[in-house]
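A single protein chain has been removed from this complex, and every other one stays in its place.
Going in written order, the chains are labelled A, B and C, and every chain counts its residues from 1.
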Amino acid sequence: MKKASTLRDDFPILNQEVNGKPLIYLDNAATTQKPKVVIDRVSSFLSEENANIHRGVHHLSMNATKAYDQARSAVAKFINANSDNEIIFVRGATEAINLVANSFGKSLLEKGDEILVTEMEHHANIVPWQLVARETGAKVIPIAITDHGEIDLNDFESKINKRTKIASFIHVSNALGTINPAKRMIQILKAKDIPVLLDGAQAVAHQAVNVQDLGCDFYVFSSHKLFGPDGMGVLYGRNELLSKMSPYQGGGDMIEVVSFDGTTFREPPERFEAGTPNISGAIGLKEAIDYINDLGWDTIEKIESSLLKYCTEKLSSIPSLKIIGTAQKKVPVLSFTMGSAHPHDIATILDSKGIAVRAGHHCAQPLMKRLGVSATTRASLSFYNNVEEIDQLGEALEQVSKIFEN
Amino acid sequence: MKKASTLRDDFPILNQEVNGKPLIYLDNAATTQKPKVVIDRVSSFLSEENANIHRGVHHLSMNATKAYDQARSAVAKFINANSDNEIIFVRGATEAINLVANSFGKSLLEKGDEILVTEMEHHANIVPWQLVARETGAKVIPIAITDHGEIDLNDFESKINKRTKIASFIHVSNALGTINPAKRMIQILKAKDIPVLLDGAQAVAHQAVNVQDLGCDFYVFSSHKLFGPDGMGVLYGRNELLSKMSPYQGGGDMIEVVSFDGTTFREPPERFEAGTPNISGAIGLKEAIDYINDLGWDTIEKIESSLLKYCTEKLSSIPSLKIIGTAQKKVPVLSFTMGSAHPHDIATILDSKGIAVRAGHHCAQPLMKRLGVSATTRASLSFYNNVEEIDQLGEALEQVSKIFEN
Amino acid sequence: MDDLSDLYQEIILSHNKRPRNSDPLDPSTGQAEGFNPLCGDKLTVYVRNSENFLETVSCDTDGCAISRASGSIMTTMVANKEIIEVEKLIEDTKLLLTGEDEPEVDLIEHGDMAALIGVRKFPARIKCATLAWHALESALKGNNEATTE
Partner (left out) sequence: MDDLSDLYQEIILSHNKRPRNSDPLDPSTGQAEGFNPLCGDKLTVYVRNSENFLETVSCDTDGCAISRASGSIMTTMVANKEIIEVEKLIEDTKLLLTGEDEPEVDLIEHGDMAALIGVRKFPARIKCATLAWHALESALKGNNEATTE
């Protein structure tokens, strides 16, 4: 097992100064940093192996195709899909949800039908459904959350009815860190035959995900939040559903026969991957998955749960600071407010000390409204962070308090 | 000015052996290779500057946002757009066409309306229109081409009528190399107020493109065919049209205010860039554009036109070989057939000699049908190719002739 | 630390804590909203003016210290002035905050806005400082929305 203290060295970006101070990167929920092996793999692909995939008989193309297919297999294993064909490569979680909303939702939904989401969704899991709702006459129904930032399970059950045609909710909250009881909720939904999409954008970097055990129909995430390259993401879909869905984008590679009299489409996953995909992105994502597998979830969870505990205590010791999101089960994401100090001012002050956090609505405006705040400051940690960094964060926040006389 | 003979050294991938022979890469229409500066830029971004863009107050995020915006400016200048806001970053040419078909086409088209394309389109410029046609009741109407592989301009004019609501055609043919008289065609279309999309996927790597001079409403291309990273592409749209178009995908960054009562959207380009984009891809594309600008179109066109001439002569000297696509104006793309030798067998034989070409329908099945072939072999050149490579190609094809007793 | 104390000066913090002229005007002749979708800052500027003269202004801000202070300072600077003077002040302020060259600060001309010059070192925050001024411009022109992007 690797020592936590040396893990940082795997991430070249962490070794730099910002505003004269060592960089303390606490914006991992926005995007994670990439280990050197991932960056090097993208580089070596582009400088030694680059070719377009599919249809190519020549050596480079064959090898690129093989590497792309292997990336698909690695992803399938990573989330325990039943088959490689259940893995569709997209740009990111956002595109994956849009794909399902269009290719699955649109044909299913009728006027008056309901799409169940929660009050804590990321905009990526609200807006695509609103767009489909507008076209079909369906409605987006939010499940209430508690003041701790947990899904209100009573409200959840009460919102399920005969018009509920799809449920789509966040596995782990980007703004609060809450780990939702997805498996239990899915059981309830599946008992009523309601298809479920889980937005795993914030889940995959913190815990093992097993889509078959969860029982969801669709699962989505982004590579860039999983230590992999940007411009790459994954849609998992159960084959039974995927194989009945109509294409999303049209173009090369997703067709069987094209003629002006009519066109036939290939089976999934190809049906949903029109045009040249992000090949180096897929190959880089595989490298990131290999890195995580080498490290092991036990190690990651151990480091992260102790960081979460330490950081929660540290922040709680600052009088004017209020942690937003105090669910029982959390990943190391800490949102907070500090009296009259506005999150953007806090973030600017922290940045001047080399500390990168995010301030704002975290693409969750309805959640902010529900919690009665216009914005929060968010520190989101990963396994490469450490307690010294959290101490620095604490000190900087004390100074914020001083400046704003909280 | 750089010497052509040293240009190869800028492309690390070219310096390798395939099947024991030096790689001769003649599959540039499928994807181009990347100069070292591009690969290094992607690498340095990921290892020193990686952050999510927008909304980030901290140093890394601000700089990443700036670099992303600069990439947009570089693209705008490269194709002479009127404003940076007319440049939308997408995955590739395929996605760009799908975006226009959906956000522009769908609201415009009614039952019986006609979408004008040509018989030489890539599937990427057929299938998205067929999908919208299916939803709206419009029809996709192909303009005939001549036996030389040029657009039949009489047929073009005769196909324009009152029901013609959009024209979308290929600027340069990926299968034949034909450079279409886009400007002249656009003038005719615009005189009748018909909006025009130009598919520039194969044009941008061979000649300067000036969207304002061409007069098109939309222009699309892929970064990976322009010496840039994969998973990145560009939609240019005239602001007047873009600003009226409804969103394509929904999610973060493209919204103004999200609530369950209703959501408002930002102006272009953000409206059309939902979720985290391919940031390193955009930054790498800028580097590719800088590389091309340094090299200069004069140099590129000079090299390529002499390569085209040389290669055309070499291939024409092989008795059984028939060049498919003999337009007056061409980029250095040569499709051909050879008697009873099937393109896949030809490609395999060439590959055994280290020569990478493509065999098949080149994502242009209707074109193949029109020309009465089921597939062709295609050698597509770039400025880093040279006459020695073409000589090798010629020799290998002589051997193909021998094997198949043509 | 120097840049930081430059930014969060006493005068800024005081305007942030107790913004001047933050109540909606009644009666008013115009108003405009300012919105920065990148960070969520939101404000409304109210004006009471004739064709040539700006009588009074208020600015109600939901946002960071920089945007609140900037709006508050603005209201104290532009009231009771000829429109033509106000327009010049708007231009001067934009130049002060965003001009390419390091500005020469004229305490008479720039007034308390001079305190905001520290924002130049914080590019991410410049739009916070200009938001109220853009909204004022819109309100005077009879538009009712302004965003800084």
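In the analysis below, contacts are C-beta pairs under 8 Å (C-beta built on N, C-alpha and C of every residue); 3 or more make two chains touch, one makes a residue touch a chain.
These numbers were taken from a predicted model, which means no experiment stands behind them.
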{"item": "Displayed chains contacted by the hidden chain, counting the whole assembly", "value": "A, B"}
{"item": "Residue among B:Ile349, B:Ala379 or B:Leu393 touching the omitted chain", "value": "B:Ile349"}
{"item": "Listed residues A:Met62, A:Ile188 or A:Ala208, member touching the removed chain", "value": "A:Met62"}
{"item": "Listed residues A:Lys139, A:Arg266, A:Lys322 or A:Arg370, member touching the removed chain", "value": "A:Arg266"}
{"item": "Touching residues (missing chain, whole complex) on chain A", "value": "54-57, 62, 255-256, 266-267"}
{"item": "Touch residues of chain B, complete complex, unshown partner", "value": "340-345, 348-349, 352, 359-361, 374-375, 403-405"}
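In this text, only the chains that are shown with their structure count from here on.
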{"item": "Required minimum of steps from chain B to chain C, each step between chains that touch", "value": "1"}
{"item": "Most central chain, judged by mean C-alpha position against the global CA mean", "value": "A"}
{"item": "Chain whose average C-alpha position is farthest from chain A's own", "value": "C"}
{"item": "Distance between the centres, which are taken as Cα means, of chain B and chain A, whole angstrom", "value": "31"}
{"item": "Sequence positions of chain A contacting 2 or more other chains", "value": "344, 348, 359-360"}
{"item": "Multi-chain contact sites of chain C, meaning residues that touch two or more partners", "value": "38-39, 124-125"}
